[in-house]
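Provided herewith is a single structure, encoded as structure tokens, for subsequent inquiry.
Here the complex is missing one protein chain, while the rest keep their positions.
On to subunit A.
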Amino acid sequence: MPKAAMKRPHDESCSLLEIRKLRIEATSYSPGGDPQNTVIVDDVSLKLEKGRVLGLIGESGAGKSTIGLASMGYGRGGVRITGGEVLLNGRNILARGVQGLRKVRGNKVCYVAQSAAAAFNPALRLMEQVIESALLHRIATRAEAETRAIALFKKLGLPNPETIGRRYPHQVSGGQLQRVMTAMALCSEPDLIVFDEPTTALDVTTQIDVLAAIKDAIRDTGVAALYITHDLSVVAQVSDEIMVLRHGKMVEHGETRQIIEAPRTEYTKALVSVRSIEHQEKRPAACPVLEVRNITAAYGGHVKVLQEVSIEVHPGQTLAVVGESGSGKSTLARAITGLLPPTSGMITFAGRTLTPRLAERSTDDLRELQLIYQMADVAMNPRQTVGTIIGRPLEFYFGMRGRERDHRVAELLDEIEMGKGFVDRYPAELSGGQKQRVCIARALAARPKLIICDEVTSALDPLVADGILKLLLRLQKIEDVAYLFITHDLATVKAIADSIAVMYQGRVVRYGSKTEVLTPPFDAYTDLLLSSVPEMELGWLESAIKGRRMASGGN
């Protein structure tokens, strides 16, 4: 590290955090080859003033988290910071060695991780963990730290602020845990907080609360923040400036208003206009392909996860089932496929009554009803090639062999916009979007009448997810297949649905065509759900909080 950086005078009207020409590399050991050097972050510079919030946004692999952690001088999983400087209050923290870094971490810079549930120690009470770094750095005595923590709990809108610290992590909800983690970061009164996708793992209705709490806390404490996310509409609510990253390089940097309203680069424009899919709503047909009548299902015979659910899916159309986690959407899919036999109610499919249990269904019933999973990488056998994965339903249902089968596999690969070259690949050799495409091809190979899509896009980056949705809509036109589309993302629903079922606590609370469901007057839950979806608009958060009629879960 250059000496000049260390000798720099302390003031010089310097920014709180300044990153100069940061370069981060990692060595990957690919099988069968020599170790390769991968550049994760290339020549990124940024400045952050006191009390400002900078949003880092980009797809997975863009290097956002790596930059965020570099501001604490940390490289995750063998990542090396090979060039550039990270100046905190004018001092290069990278040149200060392990001891120097220890003084910075948890003291001057704090970190809020994506999955609070995984980041807390399950064996310690929350209070112990919240005040730990303040005690460690001798910033406060135990009593002072606890008082401050309770004040922060109050500010972040946690229930029972005096006593919540005595609970263990598993005794509070995910949204609350995320707020406790924010309190933990604020407790040692740092100059800078790095938020690494703090709301990504939460439901929309919870996300809005956490977002508002974080925003208030940042404003009241005057702390500076790096806010990392892949969701542009979220970052638009909390940050003053936005930096768009792609493949480890900066694409665009500017004030939030400019990025949202007048993006300069093509890539940012694509990010801003994501989910602008045109879809013509179709009228329900005379007879539905799937009819679910009053089904009730329970796990272990006691806890009812589905109560009296009735829905219809029409041929060649899409029914979207929306709701937060725990609302029973996925259980509905399991009940329809027979994985979880319903305790009462009836399912009619293509004019036939389906037996509740999977084992008793005919091959045709199984073939015409296909399921696509959320996690494409565990939905495919890692030891089978793409050719085998797509080819198996062809062999199994239609008895295709040899060249006939290979020909059809090639056709299907073509339909999902992947070339013949992928036939010999293993799932580990595909990207996330490609994996999901292969799963779609596997479902299509069975020539189904209905495909149940269980959160098929929620694990994907926005632009990739967009591609998958467009593909699904195109395939629906070609193959005339109906979709039962399970999702928690209302933007997706608006993009592709013909009719919508809103689920809440195991019941369908609102059901009808897309226009009917999305037209007021709303019931309280639908209103909450709809108003919680972040919009790419400045000031949306405040108006949404003000306008809602029902408090979300966990408050």
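Heads up, the rule we're going with is that a contact is a pair of C-beta atoms (placed from the backbone, for glycine too) under 8 Å apart; a residue touches a chain by one contact, two chains touch by 3 or more; residues count from 1.
Methods note: contacts and distances are computed from a predicted model.
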item	value
Missing subunit (named according to UniProt) among the choices "Glycine--tRNA ligase alpha subunit", "ABC transporter permease", "ATP-dependent Clp protease adapter protein ClpS" or "ATP-binding cassette domain-containing protein"	"ABC transporter permease"
Touch with the omitted chain, as defined above, among A:186, A:379 or A:456	A:379
Contact residue for the chain not shown (choose from A:119, A:135, A:277 or A:366)	A:366
Which residue of A:124, A:428, A:524 or A:538 touches the chain not shown here	A:428
For subunit A, residues in touch with the removed chain	30-40, 42, 61, 247-248, 337, 339, 358, 361, 363, 366-367, 370-371, 373, 375, 378-385, 392-393, 396, 426-429, 442, 446
